[in-house]
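This report refers to the structure that appears directly beneath it.
Only one protein chain is missing; all other protein chains are in place.
Chain IDs A and B follow the sequence of writing; residue 1 opens each chain.
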Amino acid sequence: MSEVEPSTGEAAVFWVCAILSVTGALGLILSRRAVHSALWVALTMISLAVLYIANAAPFLGMVQIIVYTGAVMMLFLFVLMVVGVDSSDSLVETLRGQRIAAILLGVGVGILLIAGVSTSLTGVMSVGLDAANAEHGGNVEGLAWLLFSDYVLAFEVVAALLITAAVGALVLAHRERWTPRKSQRELSEERVRTGTHVTPLPNPGVYARHNAVDTPGLLPDGTLSEITVPAPLRARGDLRPINTAAVEETAALAAGNDVLAPSEYPVADDPGTSPGEPR
Amino acid sequence: MNPESYVVLACVLFTLGAIGVLVRRNAIVVFMSIELMLNAANLAFVAFARMNGNLEGQVIAFFVMVVAAAEVVVGLAIIVTIYRSRRSASIDEPNLLKY
Partner (left out) sequence: MIGTGAAMLSDSAPVLQPLAPASGVFAYLWVLLALPLFGAAVLLLGGRRTNRWGPYLGCLTVITAAAYAIALLVSMMALPADERAIGQSLYSWVAVGSFQAEFALQLDQLSMVFVLLITIVGSLIHVYSLGYMEHDVDRRKFFGYLNLFIAAMLLLVLADNYLLLYVGWEGVGLASYLLIGFWQFKPSAAAAAKKAFVMNRIGDVGLSLAIMLIFVTFGTVAFDSVFAQAGQASETTLTWIGLLLLLAACGKSAQFPLQAWLLDAMEGPTPVSALIHAATMVTAGVYLIVRSGAIFDGTAVALTVVAIVGVITMFLGAIIGSAKDDIKKALAGSTMSQIGYMIIAAGLGPIGYVFAIFHLLTHGVFKANLFLGAGSVIHGMDGQQDMRRYGALRTAMVVTWLTFMCGYLAIIGIPPFSGFFSKDDIIHAAFEKNWIIGVCGVLAAGITGFYMTRMIIMTFFGKARWEDDVHPHESKPVMTIPLIILGIGSLFTGAALVYWGDIVGWLEPVTGLQEEPLAIPTIALEGITLTVVLIGVAIAIAKYRSTVPVEPPPGNLLTVAARNSLYDDAINDALVVQPTYALSRGFVTVDDRVIDGTVEGSASLVGGVSRRLRLVQTGFARSYALLMVAGAILVAVVLVVVRLS
């Protein structure tokens, strides 16, 4: 491929990937959920991998996909699973003036960088890597040659760093159990002693129709009991709203009255439910 | 295709990453923003390597990736540890730096 003349194909690849990567970056910033952010970043990284390959760096492109998109981003997702959903996902700014200042400063950085880059790079053409790659028989061979000659010390140091990081991660993530695991007896005694919930926590308000744990149980007076729903769902605010009509219908049935027509049931906004089915 | 386009794109991505760091509160998202900034730098390295006809830029980008991988491993382990003790992954919460 000729590097001296800008090729149409490369221009097309660049623009597509540039738009995708910027979209991914914006998605990272704007997504409410961390999982979505991770997926958007993965998109950006894949786009960047394509751009690497377009820039005569096929090895780096592959490494980008394997290491970043494959390993690093998946590690992020694993950790997200461990950490779960957090109130910090909220996009509401808590520090006064932080968001405006951040955007202003960020744009300032961007303007400065782009101004600096475009003043110095306008009209500069790439030399191309054909000659450099040809010297040792290809891109990978050229990189290997450099890595194991000029950069061999750095390479070794980086190897040591990786080992250290692995060990460090093990040490950090390892949780030492300081006390023996409590037996069921001890747990029940503890519950009795603290006196809050002697019995196990109540079950969610399970309806036979969909068996959802996100449905809160109702107390005899009709109010809902939050402790019937698992804590992570509560933290995420994923309590299913009470289907008051169904409750009333149940009450009516119990009183021997006729049930309402199915069309009169209110429709819940949750796609997972099928409001039309009373039982 | 001249290198200017690539470098400008790298600048844009870097800026977005920086804004992400400043704006988001979830430590993991902040971490991802940092990764984005590293990737932007890598893109600039690769473009410059091609511009100068020299493979060393790619070597540097390679090292950046490796170091970033190590950093991610340790950083995420720290986040997990903090989450275990504080039940939160917000970077505003551990403001013990104040006292």
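Quick note on the criterion: a contact is a pair of C-beta atoms (placed from the backbone, for glycine too) under 8 Å apart; a residue touches a chain by one contact, two chains touch by 3 or more.
Quantities reported herein were computed from a predicted structural model and do not represent experimental measurements.
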What shown chains come into contact with the chain that's not displayed? A, B
Checked against the full complex, the residue among B:Ala18, B:Ala40, B:Leu55 or B:Ala77 that touches the missing chain is B:Ala18
The listed residue (A:Val13, A:Val109, A:Leu147 or A:Ala245) that touches the chain absent from the view is A:Val109
For a quick check of understanding: of A:Ala12, A:Ile66 or A:Ala101, which residue touches the chain that isn't displayed? A:Ala101
Would you write out the residues of chain B that touch the absent chain, in ascending order? 18, 21-23, 25, 91-92, 94-99
Residue numbers in chain A that touch the chain omitted from display: 95, 98, 101-102, 105-106, 108-109, 112, 116
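Here, only the chains that are shown with their structure count from here on.
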Centroid of chain A to centroid of chain B, CA atoms only: how many Å? 15
Taking the complex as given, what residues does chain B use to touch chain A? 1-9, 11-20, 22-29, 31-33, 35-36, 39, 42-43, 46-47, 49-56, 58-59, 61-63, 65-74, 76-81, 83-84, 88-93
The chain A residues in contact with chain B across the complex are 3, 6-7, 10-11, 14, 18, 21-22, 25-26, 28-29, 34, 37-38, 41, 44-45, 48, 51-52, 54-57, 59-60, 63-64, 67-68, 71-72, 75-76, 79-80, 82-83, 86-90, 93-95, 98-99, 101-103, 105-107, 109-110, 113-114, 117-118, 121-129, 131-133, 139, 142-143, 146-147, 150-151, 154, 158, 161-162, 164-166, 168-169, 172-173, 175
